[in-house]
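Contents: one structure, followed by commentary.
Missing here is one protein chain; the remaining ones are kept as they sit in the complex.
So that you can tell them apart, the chains are marked A and B in the order they are listed, and the count of residues begins at 1 in each.
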Amino acid sequence: MDTTAQRQDVDVVHAVKEACLAAAITFGVLLPLIGFETVSNIDNKLVLHTRWGLLFSIVAIVGVGRLLMALVIAPRLAQRRVRPVTPAATAAATWLSVIGRWFGPFAVGFAIVYPILVVSLGGFSSALKWVDNFGIQILIYVMLGWGLNIVVGLAGLLDLGYVAFYAVGAYSYALLAKNFGFSFWILLPLAGILSSFWGILLGFPVLRLRGDYLAIVTLAFGEIIRIVLINFVDLTNGYAGIGGIPRPSFFGIPFTAGDDGFAAVFGLEFTPVYRTIFLYYLILALAFLTAFVTVRLRRLPVGRAWEALREDEIACRSLGINTTNTKLTAFAIGAMFGGFAGSFFAARQGFISPESFTFLESATVLSIVVLGGMGSQIGVAIAAALFIGGTEIMRDLDFLKQIFGPSFDPTQYRMLLFGFGMVIIMVFRPRGLISTRSPSIFLKERKTISSDLVKEGHG
Amino acid sequence: MAGRGEPLLKVEHLTMRFGGLVAVDNLSWQARERDITALIGPNGAGKTTVFNCITGFYKPTEGRIALRHGDPAIWDELESLTDRGKRHLTAATGSLFQLERMPDYLVTQQARVARTFQNIRLFAGMTVLENLMVAQHNSLMLASGYTLLGVLGIPSYGIAERAAIDVAREWLNRVGLIDRADDPAGDLPYGAQRRLEIARAMCTDPVLLCLDEPAAGLNPRESAELNELLLSIRDQFNLSILLIEHDMSVVMEISDHVIVLDYGVKISDGTPEEIRNDPKVIAAYLGVADEEVEKVEAEVGL
Partner (left out) sequence: MEVFLQQLINGITLGSIYGLIAIGYTMVFGIIGMVNFAHGDVFMVSVFIALIAFLLVTAWLGIASITVALLIVLIVAMLFTSLVNWVIERLAYRPLRGSFRLAPLISAIGMSIFLSNFVQVTQGPRNKAIQPIVRGEFILLDHNNYAVALSYKQLIIWGITAVLLAAFWYLVAKTRLGREQRACEQDQKMAALVGVNVDRTISMTFVIAAALAAVAGTMYLMYYGVVSFADGFVPGVKAFTAAVLGGIGSLPGAVIGGLLIGLIETFWSAYFTIDYKDVAAFSVLAITLIFLPQGLFGRPDVEKV
């Protein structure tokens, strides 16, 4: 009894020490950048303003938080860890597996009825925001995520320049549609083919490099393409970008207010929402196509060879598999879906510029793939909804202004939280949301494979 | 009929240098058809390097490695193949391959040489069945119309896939892993992983199977089973086997022909009986200390 009490005392002292240390470190780290602000004065010279209040509040929050962590949360966590598995926990586990089984079909169904749901609940006015900003935006990233998933998740090739293929698709559509007047339906496959051609062209020299090096070279290629887009003004119009890109039509019927427009032909009242809804279903169909092809490919020899390549490249070669071709196929097919998504992006925006194809886009798509759990399609879709939906929601949290004052701009914090989220997710769930692998074929029963056994690529 | 005793593989003047280090020095030997040929020697003698040269993972610095399919008479064409600088030559009754000229995957795909690895290289995150399916990649690739037709879902791919599953099932029965077919390969115990790796190599339909220390880490019962397995597949598939092994019980019991390497040089070549009586082998292979020689003499049953 005595000893436990004594230990408790020691723990409190220890916790206070820890908290003080954490507060001191926080103070040191934040002192320059939060304690001081560089501001230009009237003479346009930089002067320093101080923000002691903000600095000390953060330091206090960290200190108190560390104290609570050590005294309250950590012991509880430790207790939970020793407690045996309760019936409730087992019940929850079965529940989760039921949810897991039905989640896929449910998500597909929800995606299909989503625009109808939005319009019937909120009318046409809310459709622009919820279908366009949310639905279409998320689906573009779902599609990009699934495309990159082939390269990174299945074949285990780390690609940090995926945005290059997105850009090739977008610029192919924009330039060919504007200059030659080809329709969206001709240019969509053409953009995919051009992108996969670039994928092969870029992939050929670099695919023998190992993991990290491959990542950096693909990053370099992505940046080179962006810099060329900026500086090749005659073709791409540089920073100013390309505007007035033709919008897709409903199989020849344009979404305009005129007599031959979509609304008039079908006897409806004109509203731009029809186009938005059409675009939504278009990207949904493209995303489903990606998913369908990927599922098929996983069952084909090439898909199994990709996964085998991720597991052990040397063993693949000893089995007579041409690893260069196998990698190139993964690169080309991944690039093709990136190209599809790019041409859709150009058609939906009507305007593109190199600003849309920065390294940040590649990083976003890659984090979606990794966060989703490499190779898992449902995981990637959930991750895209979380990341993109989350950052879109950050755009209109106006109520935060009432808390932090009118100068508070939530959009500024979007990317800050995005980066922070990437770190946190990696620290707590390095294998992603769905970390099991489902075998492509089975003899008696399909057993999922724990991520501890699955490799993440060669190198 | 191509009889036993005719050479299947000829290694001639093989030399492999890594920078200044000579791993294999002017090595020549032959492996006969349907023989189990063992390559033995102390650690660092260059055995695995020879394997890597045969299977195309290393390009030898010098030398020729030739393999024959079909009629032994085709050997007469070897010089003309070498002179023409081609990789292989096909005639009505057989073909010849110059393995040192071929990239690793073609050695398996065209010359039909399969191998296993000293430190087992299974696809740990894929199931046992998937491992065997990957091994049948090239035939399935053809059946899937190089992916294009497969994506469209042609029925002939389904038929080919079922046939491939049958092949896999047969191998799983043979190596006693049929009950673990849907488990990840990385979950198997060590001995089972060794057997699976052999089954996977066999699924590529080889004429020559190269095994790099297949008995390493096996217990005596498991290595006895391995002996049986190797003899039975040799007899059933008319296969030739090349073996690197330290376990003398395996080497002496099943091999027809033994080659002894030391420091990259061949020091002996003959039947197991000849090898076990060769004092040069005992001295070089086992070191010169007398008590060690006695110990190993006891082990090999001298």
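Going forward, a residue touches a chain if its C-beta (ideal position, glycine included) is under 8 Å from a C-beta of that chain, and two chains touch if they have at least 3 such contacts.
Only a predicted model underlies this, so the values are computations on that prediction, with no experimental measurement involved.
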Item checked: Hidden partner chain, touching residue among A:117, A:235 or A:360 -> A:360
Item checked: Hidden-chain contact residue, picked from the options A:128, A:176 or A:220 -> A:220
Checklist line | Residue, one of A:109, A:205 or A:390, that touches the chain absent here | finding: A:205
Margin query: Considering the complete complex, identify which of A:254, A:272, A:389 or A:421 is in touch with the unshown chain.
Written below: A:421
Next item on the list: In the full complex, which bits of chain A touch the chain not displayed? Write them out.
Entry: 25, 28-29, 31-34, 36-40, 45-48, 158, 205-206, 209-213, 215-217, 219-221, 223-224, 227-228, 230-231, 314, 359-360, 363, 366-367, 370, 374, 412-413, 415-416, 418-423, 426-427, 430-431, 451, 456-457, 459
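By our rule, only the chains that are shown with their structure count from here on.
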Check: At what distance in angstrom does the C-alpha mean of chain B lie from that of chain A?
Finding: 46
Next item on the list: Write out the stretch or stretches of chain B touching chain A in their complex.
Entry: 55, 57, 104-109, 114-115, 117, 121-127, 129-130, 133-138, 140-141, 144, 147, 150-151, 153, 157, 161, 165, 169, 178, 181-184, 186-187, 200-201, 204
Item checked: Touch list for chain A against partner chain B, complex -> 293, 296-297, 300-302, 304-305, 307-308, 310-312, 314-323, 329, 437, 439-447, 449-450, 453-455
